[in-house]
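Removed from the display is one protein chain of the complex; every other protein chain stays in position.
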Amino acid sequence: MFTTSRLIVIALGAALNCAIGTIVYLLKLPVFLDSIGTILVALLLAPDRMAAFMCSWAAGWIGLALSGLINPFLPWFAVTDVAISAIAAILVVGAARTFRERPLGSVPFIGQVLLCGLVIGVVSAVVSVPVVVYLFGGVTGSGSALVVAVFLKAGQHLMSAAMLSGLASDPPDKILQVLFAALLYRATPGEFIAMLRIKEPEPSR
Amino acid sequence: MTPNGAFTLGFILIALGMGVPGPRGVAVLAVLTLAFALIEVRGASVIALRRAAVVVLPLAGFMGVVWVGIVGESPAQLAADAAGTRSAALAYVATLCARLFFIVAVIQLVFLRFAKLTPLQVIRALALPATLKRVLVITLSLIGTLRHAIDRAHIALIAAGTLTRAPSWRNVLHSWRLIQAVWLSAITIMVGRMRDKWPVENTIARLDDTLANDSPAWFAGGDRIWLPISLGAAVIILVADRLGGAL
Partner (left out) sequence: MPRRELISGPNFSGRSGALMALLRDGAFAAESFYIGPYSEAALSGLSSTIADEIELYGAMTASFRRPPFSLLDVAAFSTREPQTLSGGEQVLLALHCFSLSGYRALAIDTALEQLDQANRDAALDFLDPRRELVESVALIDNRLPPPLPGWRCAERAADTTDFACDPRRVVADLPRRQAPAITIRGLTFAYRHGKDIFRDVDLALDGGAAYRLAGPNGAGKTTLLKLLVGVLAPSAGALLLGGEPYRPWRQGNRAIALATQNPDHQWCGATLRDDLARRRSAFARWVDPARMAGARMEALAAALGIHSLDARLYELPLAARKRLSWLWPLSGALPWVMLDEPSLGQDLATRTQLAAAIGSLTALGYGVLFVTHDDDFADRIPHRVLAIGNAQVKAL
């Protein structure tokens, strides 16, 4: 399963997840974008869904573990990452051919991005709720603080307020991440993708 | 102390902290963590505490605004449909933040314990499968590659009028070009390595040799003192919670 080229893809995905925070900070973007690498790994290993899931999951968890030093709250979303990898393997991998089509078919491309992003966003929001509630009291940052406050004041209990807050913010964020992953996949040289398919011997001693 | 021992100790401390111990349990946990900080980490403990404060304070601020400022009662009072008080909300926020602070401080203490080792030395010492060690090493190197590429591409894209220094709609619209440049430049570097340098040098075998840990034991030295103590403390904390005030 984990050939050298797949290890490299995992490493690239994990490193991208870790480094993207630098871009978000430099450009002062109001989003997180911390799972682009996870989704992109699944795309790069299409159409092998099992490899896509395993490598995407590995990339997600390694990225979380290494990011944990700078953002120690990320590793707590490990289960969310598994869910993202699973949806990426099931749904996003199926869109790989559309994403790489030349010329670009705008309607199918956008349709797939919206569908995959929405599903990942909803699943991610639901799976994250226990962590958000237990660890962060329903509040993970400035945007969510306001949304959760509104729902709590409206009489919602904490779990449902956190869920509604997550459902409001996660799908747009994940749609954006699927879009970026799809654009990166589309631009990745075919030579690299072909290298991922070659069976290679183990390094000799 | 070995990295295996320190990480295991960290896991135990964090797990105990997550378990909502009672006052006696909190005291035992605090003493144990303080002892680890003073004996193993020493002066760098101050850095750990400062970093934990920097990370947790903004979140504490948001939580305070929501629970104390706006909602004005604790989740337990909300769920019970009881009359809420701001002091209950403050206690709730304080407990959560204390837990968060503890988690971040423990993570920082564990890593600062090995600040003098290089990443390769830490990974070599960890009791992990060889494949996982390989991918950790490659990932750490790639993070450096990506960060360097981000710096250079950021300059070039600002020079090309595509991005701006200050927050802007242009940055929102064109950030993907920076991500693309960074990703593709890293791919180009990796393709070169996979095609040329690594096969010619057999570099991955070099890496495996460097990462091979000669020591058969996972734990050694100070681990054999700290781990039993922390497991003993775990038992005391759990028993203290179960028996209430009996201890």
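Letters are used for the chains, namely A and B, taken in the order the chains are written, and counting of residues starts over at 1 for each.
In this section, contacts are C-beta pairs under 8 Å (C-beta built on N, C-alpha and C of every residue); 3 or more make two chains touch, one makes a residue touch a chain.
Because the structure is a prediction, the values reported are computed rather than measured.
Here one chain is not drawn; of B:Ala37, B:Leu100, B:Ala125 or B:Ala153, the residue touching it is B:Ala153. Screening B:Arg50, B:Lys197 or B:Arg224 against the full complex identifies B:Lys197 as the residue touching the chain left out. Residue-level contact of chain B with the missing chain is found at 118-121, 137-138, 140-145, 147-149, 152-162, 164-166, 174, 177, 180-181, 184-185, 187-190, 192-193, 196-198, 200-204, 206-207, 209-210.
Not every partner is drawn; the one left out touches chain A at residues 186-187, 189-191.
Keep this in mind: only the chains that are shown with their structure count from here on.
Averaged C-alpha coordinates give centres for chain A and chain B that are 19 Å from one another. Interface residues of chain B facing chain A in the complex, by the touch rule stated above, are 55, 59, 62-63, 65-67, 70-71, 75, 78-79, 92-93, 96, 99-100, 103-104, 107-108, 111, 131, 134-136, 138-140, 142-143, 145-147, 150, 154, 163, 166-167, 171-172, 175-176, 178-180, 182-184, 186-188, 190-191, 194-195, 198, 202, 204-205, 208. Those residues of chain A that touch chain B in the complex are listed here as 2, 4-5, 7-8, 10-12, 14-16, 18-20, 22-23, 26-29, 36, 58, 62-63, 66, 68-69, 71-73, 135-142, 145, 148-149, 152-153, 157-158, 179-180, 183-184, 187-189, 191-192, 195, 203-205.
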